[in-house]
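The complex appears here minus one protein chain, its other protein chains still in place.
Per-chain numbering from 1; labels A and B assigned in written order.
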Amino acid sequence: MLIYNTWYVAAEPQELNGGPLARTVLNTPVVLFRTDSGQIAALEDRCPHRFVPLSLGRVAGENIQCGYHGAQFDTRGNFHLVPGQSSVPNTCIKRFPTLQKHGYVWIWMGEPELSSDVSSIPEFLYRGDHPDWDGGYGHFESIQASYSLINDNLFDITHAEYVHPGSFGGEEMRFYRQLHEGHDFVDQKTTYSIGERSITFRVRSLNMDAGGPFYRWMVSTSMGVEHYAGKVDLDMQVDWGAPSYTSFLLNARPSGKAPADGAQVCNMHAVTPETATSSHYFFRSVKNYGGEELAGPFMEGVRAIFDQDQPILEAQQRNIGDEEVLTRKSVAFAGDMLYRRARVINAQLAELEKNLALTS
Amino acid sequence: MLIYNTWYVAAEPQELNGGPLARTVLNTPVVLFRTDSGQIAALEDRCPHRFVPLSLGRVAGENIQCGYHGAQFDTRGNFHLVPGQSSVPNTCIKRFPTLQKHGYVWIWMGEPELSSDVSSIPEFLYRGDHPDWDGGYGHFESIQASYSLINDNLFDITHAEYVHPGSFGGEEMRFYRQLHEGHDFVDQKTTYSIGERSITFRVRSLNMDAGGPFYRWMVSTSMGVEHYAGKVDLDMQVDWGAPSYTSFLLNARPSGKAPADGAQVCNMHAVTPETATSSHYFFRSVKNYGGEELAGPFMEGVRAIFDQDQPILEAQQRNIGDEEVLTRKSVAFAGDMLYRRARVINAQLAELEKNLALTS
Partner (left out) sequence: MLIYNTWYVAAEPQELNGGPLARTVLNTPVVLFRTDSGQIAALEDRCPHRFVPLSLGRVAGENIQCGYHGAQFDTRGNFHLVPGQSSVPNTCIKRFPTLQKHGYVWIWMGEPELSSDVSSIPEFLYRGDHPDWDGGYGHFESIQASYSLINDNLFDITHAEYVHPGSFGGEEMRFYRQLHEGHDFVDQKTTYSIGERSITFRVRSLNMDAGGPFYRWMVSTSMGVEHYAGKVDLDMQVDWGAPSYTSFLLNARPSGKAPADGAQVCNMHAVTPETATSSHYFFRSVKNYGGEELAGPFMEGVRAIFDQDQPILEAQQRNIGDEEVLTRKSVAFAGDMLYRRARVINAQLAELEKNLALTS
């Protein structure tokens, strides 16, 4: 169940620095490019002349030039010129709306007339661009797993104890599974609130000893010491927006200090379906402590953590095969409610747009 | 035509030393594991929570722990615990009966209530564990050929002249193709007997000169000499049990000596279907001469010989495609009768269990 009428992250802006970029989104081969004046465009990656991918060509001024016979197309997908002939064919390539926001290039693959509604781009991704934070980008191209499995993975912080024991996990956070409706941070509780196409939850864990080495590392680094031996307080706020956006805002501090003095990390995740069973997974991580000189090692660490998830996600998909993830039955554990609610929201969005297509 | 109601070799016991082992058997992903107390179990390799293969997890005491959220299952496939919750779901994973015998872990993939009948485990595989013999294990994971083609290959010793000219083959053994009913070793004859689900045949070749360098090597090694220049006598008894077990008992000696004084090698082969067109091929080879210090080079030599068959088996399968091997028509040569009888036995077993399934 793919959702089309929504904005997806198509690329990190710097991916377009080297010329046209090929990326399959929702089963469609797309070429993304930035013109000399800085306009960004996305077209179907197939020249109408002889079907060569335009991504094998190059940017020529405000146009993209096919690498086979040199035909050029403008950012709207119209023929700009055909070498050696004075007129151009009266046809065009399918063009996909794009925009830049929150440090990403976004693409709209759905009904073009609905693209003006940008409400599907979640505000909570703004943190990547804040001047007081530093960090970096990363992405996994073509993970062989449905966007929905990656979504589940992000929601479900209970896996940290088993998949990320050296960073986010630890037995001290087993309370993650106890869900309570609410908007406040409460020690040893997960409080959540569910919107129409968004879900937020918060956890607070005061006086931690062993659990979550990453949080302890945030504290020691922000204090400029090699080891911090005391207890740690953690607040984490997770914001999800349908269909596949998640932000983790972490706040770690020596126990007893005010949250306002905490070291903060924000991990932002965007999943773009490539096909029904494969996805592009973009992430951006920023921190507000330690200075830019630590941004490199910080990003390496973050990526190493996300690397631990990929084999699990792909093994899940192999075991599921082509079956639909969103509506597949499975045994539920305590703490599974939130990702299941997200699945329901996504399934409804997919259903809605199927009905829309039928009636239009 | 896969046969389900039979015991198959699932693993060499030492394969379970390093934790859970994933292996697909008869199209089903299976996880095999040994608990701390030494119990061996086989479960479907798919956690009912979110479908991650349990083989990505680890053994925890008497249970197996899923690597994603830490749920544990006992050797019967029942939930043992779910972290962070006091009760467990009232469901279970499909469990496959296992047992250990003749130095292998065996698995039953068919109707569970029929698994108590262990008569499909052939007695002739006992030799691997005899204290006077030494040698080793080997296996080929996921050979891209039907178990039936591998079976044919084992029966059909006439291929030795062309595929294994440096070891088992030689023009002197062309008589292999002359089949005679009977139980005795007769020089320059192949005698055979056919049971309900077993076939045995014997060859004897006295006074060999060039044929079969491997047999000459058995003689020289057992005599403790570098070269043995005289003539060689060979007895070979081949035992087959449906659907896919074969043992070769070789006895080679200086011509004129009694068989009781011969150097002996036993090659045991077990083929486990992975899918209809791919197989796991286990072998175990032992010898009663030369001492354990020669077991290493001996096993290297044996493996090199079996390596010669794999490209042929896989090329056969590519030429056959998805067609059914067991009942496929082909030109028959002298000497083909035995593997064809084995095919008939296997086809009948497959038919029988299909009818059984229809009436139950």
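Rule of thumb we're sticking to: a residue touches a chain if its C-beta (ideal position, glycine included) is under 8 Å from a C-beta of that chain, and two chains touch if they have at least 3 such contacts.
Just so it is clear, the model here is predicted, and its values are computed rather than measured.
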Which of B:44, B:74, B:152 or B:274 touches the missing chain? It is B:152
Out of B:81, B:312 or B:356, the sole contact with the unshown chain comes from B:312
Missing-chain contacts on subunit B, rising order, are 152, 156, 158-159, 161-163, 174-178, 311-312, 315-316, 318-320, 330-335
Listed in rising order, the subunit A residues that touch the chain left out are 29, 45-46, 48-53, 56, 65-71, 82-85, 89, 91
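The rule is simple: only the chains that are shown with their structure count from here on.
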Per the C-alpha means, the centres of subunit A and subunit B lie apart by a whole-Å value of 49
